[in-house]
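A single protein chain has been removed from this complex, and every other one stays in its place.
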Amino acid sequence: MATGNIPPVEREDYLNKHYGVGSWLFTTDHKRIALLYLISITFFFFIGGFFALLIRLELLTPASDLVQADTYNKFFTQHGMVMVFFFLIPSIPATLGNFLVPMMIGAKDLAFPKINLLSWYLYIIGGIMMLHCMVTGGVDTGWTFYTPFSTAFTNTKIVEAGLAIFIAGFSSILTGLNFVVTIHRMRAPGMTWTRLPLFIWAHYATSIIQILGTPVVAITIVLVAAERALHLGIFDPKLGGDPLLFQHLFWFYSHPAVYIMILPSMGVVSEIISCFSRKRIFGYSFVALSSISIAVFGFLVWAHHMFVAGMSVYAALIFSLLSYSVAVPSAVKVFNWTATLYKGSIHYDAPMLYAFGFLGLFTIGGLTGLFLAALGIDVHVTDTYFVVAHFHYIMVGGALMGYLGGMHFWWPKISGRLYPEGWARLAALIVFIGFNLTFFPQFILGYLGMPRRYADYSHMPEFQILNVFSTAGATVLGVGYLLPMVYFLWSMRYGKPASDNPWNAAGLEWQTQSPPTTFNFPEEPVVTWEAYNYDEIDKGQKEVPQVVG
Amino acid sequence: MSTHSTSEHSKSPLTTYFAVWAALLLGTWLTYQASLLDLGRYNSAVALIIATTKALLVALFFMHLKGASEKLLKLVVVSTLFFLILLMALAMFDYGTRWFS
Amino acid sequence: MAAHTESHNPALLHHFATEEQQRNSASFGMWIFLATEVMFFGGLFCAYLIYRRWYFGDFAAASTSINAKLGGANTAVLICSSLTVVLAIWAAQTSRRALMIGMLILTMLFGLTFLGIKGIEYADKFHEHHVPGPSFSFDHEEIPGNPGHYANPHHAQIFFALYFIMTGLHALHMVIGLGIFTWLLWAAWKGRFTPEYHTPLEIGGLYWHFVDIVWIYLFPLLYLIDRHT
Partner (left out) sequence: MFDNFPLWPDRASSMAGKVDALYIFLIIVSGMMTLLIFTAVVYFAARYRYRKGVPAEQIEGSTPLELTWTVIPMGVFMVIFIWSAVVYFKMRTPPRDATEVYVVAKQWMWKLEHAEGQREINELHVPVDRDVKLIMTSQDVIHSFYVPAFRMKQDVLPGRYTVAWFRATKPGTYHLFCAEYCGTQHSGMIGSIVVMEPAQFEAWMSGGSGGPLSATGEKIFAELGCATCHRADTQGRGPNLQGVFGKPVQLEDGRMITADENYVRESILDPGSKIVKGFKPVMPTFQGLVSEEQVNALVAYVKSVSQSGAATGKSAAATEPEGVSGKAQGSKVQ
């Protein structure tokens, strides 16, 4: 469906306006900062992925023969910390969000461009500390830092890793702050709340969580570091403290953090499904409001991570009940996306394939969440591979599929080039197959009772076959992730030049040139149409590009 | 352009400022005095009520939450407090019911 | 939009259409930032409330060992500094440059006084071995209103840990505030602020008031747990 009209002459855009390292490192252009983020999170993605492969290799055989247990423990810790704090949380917001939020609402930039740059630097400082921590010994607590193991027992680099996450956390807060202010204050004339793309609604909801949740984990990390250094007793039962308090404070952020990862992805999927079905999104306001309710309800459910942790039975009941409240808006979204396909005119380009993949995997991930919210079942499956499978279906199957779909969808806008469609469809297929092969067996493993974070299962050889499937799948998945990186890089030089709107998509970002100029629009746009006006676009009633000066 | 904010302050706000200042000092003195009385379990309640009143005074008058032209800022404050209370209330609920099981 | 031709103010950044949009964005951004600050301190308040409920007597004993007069004086000092901040903004709005500068200096002096008193308090605690860590000691301290009952040193240590972390973070915010106000003073000196444009002053003021509000809660919670005996 992509159309690649070659622009007549070399135009000035945000990429070629300035040259030199300085023009990138000191840029305040949200699009350039998005690219800085893109490069850095890709780097961390492959670091995290490297650890994932090592984990899978170790689990290929029951005995811990590839590495010793202590090394394995560091592997899964680094995998978790890097993937959660340095890839998934910044992934869509800091790259696609940074690039698109101002353009989609018709602004020249984010409200605070310098703070945006600062947030990237904080991310990089945190990232370098994390890398330094990893190469000089690493951490073996798991990304959850549970006390008192982290404060009084392990002798690994907790404080440094904590500081790295603390700093990266502030980078995340600043991104969220910037988005909220931008969405409130910088919308172009006519861009009312009900005309906002759902991508924006999703990022708005995400930002709320970043703003209100992240500070709590930041202060929790401060307490852990202080406890570790001085043995204050706040989380140490030997000194009168309660380790469960740590879990409460930690999950108050870290559960909503899952929605920081998945909500932007949902926003991407809304854009893609609407565009490739050539239809308005079904139930726009319900999809928009469900994003907000996921953000709000997301804060009410944290202790479902603690049903067997020694919490009170009554608190467990309340949190289980509340956990279902967050499942409802997620279900509403899935139904609305499905309904959007009805009577559409569906194209099967790579972004849409990723969106289909998202729908399938998120459905499975979400439904298995019901198992974990169900008290009686959670007791059996918590801390087993069932949980591992569930959250990978959400974070990788959901968040990462959305991220890749979005990267393909907006790649022509970002780079001004088309990616090779055939390869992209192949990669989408490989990722989908590899993913299911990796993680579906883990549901079965989990119900069989294989606990998480086991370096060695030589006393339980009955778990091996499923683990072999999983490792095989991970290899396929690895190929699926390398492919897009290769052809994206390839297309930057050899790809066909993209037209301004290769998908004939709605949305202000498509109504300026590809790649856009530094201030996005030649003149401030005035919005006179509803979101996703694909009927008008396809009937040719609306000229594309449509920018009223 | 910036008319509304200046018009807001056109009538001299100094009286308000000094009144609020005096009230805050009085509140501090009251907090201290109240802590010396034996009110049983109400000691903490009184302290928190006075503190909240003082905080409200600062927010409404010194931080101009009262005169803010839009409801947005109030919404920010209210929703932040909502989530804060949520954190405390749900965590406390666990601690409050733990010994009955 | 005609904003581009209209804007003579060099402080208007390129990506904003109007000065009003810029000012509203800045103050809204500050409020959002304060929301994150509320949650940042909120985690500590949550921990504090849980342990206070658990170990009330021990907390009361530990709290009583802190000098409440100093804490009260500090509260008053901060309240005065909040007043001088609003007066400085008022002076900027009404073109009273000298008053504005005077008030900014006064605010900073109050801030320094606060930190000085805080320092005295910390020094006392240090001498009494009430700083959590290896040298901590809180033996044979009676629980107020419960003669013959002694506080559990472990629980008292949790109180002091929270006391130092909370007041320490608050003091850190004061130090940052002093940094911001140094810059504001410099800008005011340079004549940057006019009745039309004094957004940084308002933003800095919001921050300062917020730090004041945190202290308004810290004072009764940390110093006055159970003093009526």
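A, B and C label the chains in the order they appear, each numbered from 1.
In the analysis below, contacts are C-beta pairs under 8 Å (C-beta built on N, C-alpha and C of every residue); 3 or more make two chains touch, one makes a residue touch a chain.
Source: prediction; values computed, not measured.
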item: Of A:128, A:313 or A:489, the residue in touch with the unshown chain; value: A:313
item: Sole contact to the chain not displayed, among A:69, A:128 or A:479; value: A:69
item: Option touching the unshown chain, where A:60, A:448, A:483 or A:526 are the choices; value: A:448
item: Residues of chain C (touch criterion as defined above) contacting the omitted chain; value: 55, 148-150, 152
item: Those residues of chain A which, in the complete complex, touch the missing chain; value: 1, 64, 69-70, 73, 140-142, 144, 146, 148-149, 152-154, 237-238, 240, 243-244, 277-280, 282-286, 307-310, 313, 316-317, 320-321, 324, 327-328, 331-332, 334-336, 338-339, 341-348, 356, 359-360, 363-364, 367-368, 370-371, 373-380, 382-384, 444, 447-449, 451-457, 459-462, 465, 534-535, 538-539
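Basically, only the chains that are shown with their structure count from here on.
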item: Between the pairs A-C and A-B, the one where more C-beta pairs touch; value: A-C
item: Between chain B and chain C, centroid-to-centroid distance (C-alpha), Å; value: 14
item: Residues within chain A bordering two or more other chains; value: 184, 212, 216, 245, 248-249, 252
item: Shared interface positions of chain B, touching two or more other chains; value: 72, 80, 83, 87, 91, 95
item: Chain A to chain C touching residues, read off their complex; value: 107-113, 173, 177-178, 180-182, 184-186, 189, 211-216, 218-220, 222-223, 226, 230-234, 239-242, 245, 248-249, 252, 519, 524
item: Chain A residues touching chain B - in the complex, by the definition given at the top; value: 184, 212, 216, 244-245, 248-249, 252, 299-300, 302-303, 311-315, 318-319
item: List of chain C residues in touch with chain B within their complex; value: 6, 18-20, 23, 27-28, 31-32, 35, 38-39, 42-43, 45-46, 49-50, 53-54, 68, 72, 75-76, 79-80, 82-83, 85-87, 90, 93-94, 195-197, 205-206, 209-210, 212-213, 216-217, 219-221, 224-229
